[in-house]
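Let me begin by presenting the structure, written as structure tokens, before commenting on it.
All protein chains but one are shown in place.
What follows is chain A.
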């Protein structure tokens, strides 16, 4: 034990030894604490993964629950939406690339919804995304990594992105009819008849009652009902200045501003 102040060289040496001993104990203590915290965190994460697996459906379906889960993830330094490839991607099916792509797609859907009623051709999305990549559109979005790297975006990528973004809300869906694919960004399903009408109008961007009757071999009533439905869903606009009333579909054709 130190009593009073030791003098001379021996005293100094002793003081140093004591300090070193204290440092050693403190650092090993810190290390232990760190390791034990690390261990706890790992267990926590493992449980989080188990939890995410177990409640995936619930996470997908219940916005409130999803938000809570999200906060839990963020508290341990994991953001399920932005984490790189790895188990988080496997578990929730969302990676960086597709997340950003999905955001881009939803921006386009929202911007064009006023005109097209929330239905847009997948090819049109691709065309607009390609334009984005050429730097024609907003500066803000060009900061995104997706566009910085200017990936070539395939139709498959778009479909995958939309499927994944469904985790965030059920409004987005891919509607396909024959080989035509659309992205629907408002809730509400297209019936078989509505899809048939759209497929018939695809080439010209409009159709008429008589054309539909001739090509689909439906009764007039059935045609009228389908068209009425499309008008009410804001997917069709009428034009009474042709020889016959024309039904236009902005999702199939809309003039381009250039």
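Criterion: a residue touches a chain if its C-beta (ideal position, glycine included) is under 8 Å from a C-beta of that chain, and two chains touch if they have at least 3 such contacts; residues count from 1.
The rule is short, and it goes like this: contacts and distances are computed from a predicted model.
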{"item": "Name under which UniProt lists the unshown chain, selected from \"Armadillo repeat-containing protein 8\", \"Nucleoporin Nup43\", \"Sterol-4-alpha-carboxylate 3-dehydrogenase ERG26, decarboxylating\" or \"Vacuolar protein-sorting-associated protein 25\"", "value": "\"Vacuolar protein-sorting-associated protein 25\""}
{"item": "Given A:15, A:35, A:189 or A:232, the one touching the chain that is not displayed", "value": "A:232"}
{"item": "Sites on chain A contacted by the missing partner chain, in the whole complex", "value": "114-115, 117, 206, 231-232, 234, 237-242, 246, 248, 250, 254-257"}
